[in-house]
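For this view, one protein chain was removed and the others were kept in their places.
Presenting subunit A:
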Amino acid sequence: MAETAVLSTGSAAPPSRRRRNWVPYALLLPGILWLIVFFVLPMVTLASQSLQEGNVDDGYVFTANFSIYVDALKQYWPQFVRSFVYAGIATGLALLLAYPLAYFIAQKAGRHKNLVLVLVIAPFFTSFLIRTLAWRTILSDDWFITTWAQNLHITDFLQAVGLTDNDSLLNSQFAVIMGLTYNFLPFMILPLYTSLERLDPRLIEAAGDLYASPWQTFRKVTWPLSLPGVVAGTLLTFIPAAGDFINARLLGNTQTTMIGSVIDAQFLRVLDYPLAAALSFILLILIVAMVSVYVRRAGTEELL
């Protein structure tokens, strides 16, 4: 409503200086409202909920019980650490897989570009849950992948480095990390693709003309120019992966629980709302802290 009013007055008469000043703010209004309703309000509710005490029968009352944050961290720090480690590894793997693929689509796919992009997005047409369940079949003991991995002694290797506990692949750290990598891979590919697509091939030719080796060309030209995509891609992969609760539940065991599944269980099964809210808040704060350090270190604020 506000914007249409602004637009119509704007076209009726030449806008005065004062009016033009608030046009951008008016245009921001829907976005700000969205943030207030779907971000700020839930956050405030969550924060107040985390400081309540009580039980499901008698209800919860606000008691400013800050010690719950200490208790939550004390009890669940291994799950926090695990979540960040898994998400970190999954992000690294996704980057390794996605970079060549995005480069290929952006620079070499030619007229098939759109088709290949659709193929990247195609798995998204099915639900997240179904795709994760598919990994249960893929990694199950009676499927050829496990048999091959056993024959090629890959399972022995995984067991030696502690990613699996026995000679099967499913229900292990390995399976959880695979699931996370797979599920969030498109979030890595798409931003990488956008930044690599804008890369002018003539810059690479120029580097070759100046006797740069392919590796030097990559390090001095391609990589720096794709950094915005890398930063966006790693953030889009790492943040949801760190909070994920499906992969650990369906592909892991009791030793691979991530913080997302703890929060899920506390909210939906145990009904300990204050603890669940406190855990969510800690996760949020830790991620914000990590992301700000990362973005600063990557020196890409101006690129974002």
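Here, a residue touches a chain if its C-beta (ideal position, glycine included) is under 8 Å from a C-beta of that chain, and two chains touch if they have at least 3 such contacts; residues count from 1.
Criterion: contacts and distances are computed from a predicted model.
Considering only "succinate dehydrogenase", "Oligopeptide/dipeptide ABC transporter, ATPase subunit", "Spermidine/putrescine transport system substrate-binding protein" or "Cytochrome oxidase maturation protein cbb3-type", the record for the omitted chain gives "Spermidine/putrescine transport system substrate-binding protein", by its UniProt protein name.
When the full complex is taken into account, the listed residue touching the unshown chain is A:140, out of A:65, A:107 or A:140. Of the listed positions A:117, A:241, A:262 or A:283, the one in contact with the omitted chain in the full complex is A:262. Although one chain is not drawn, the whole complex shows that of A:75, A:126 or A:151 it is A:75 that touches it. Residues of subunit A in touch with the missing chain: 55-58, 75-76, 78-79, 140-141, 165-166, 170-171, 249, 253-255, 257, 261-262, 265-272.
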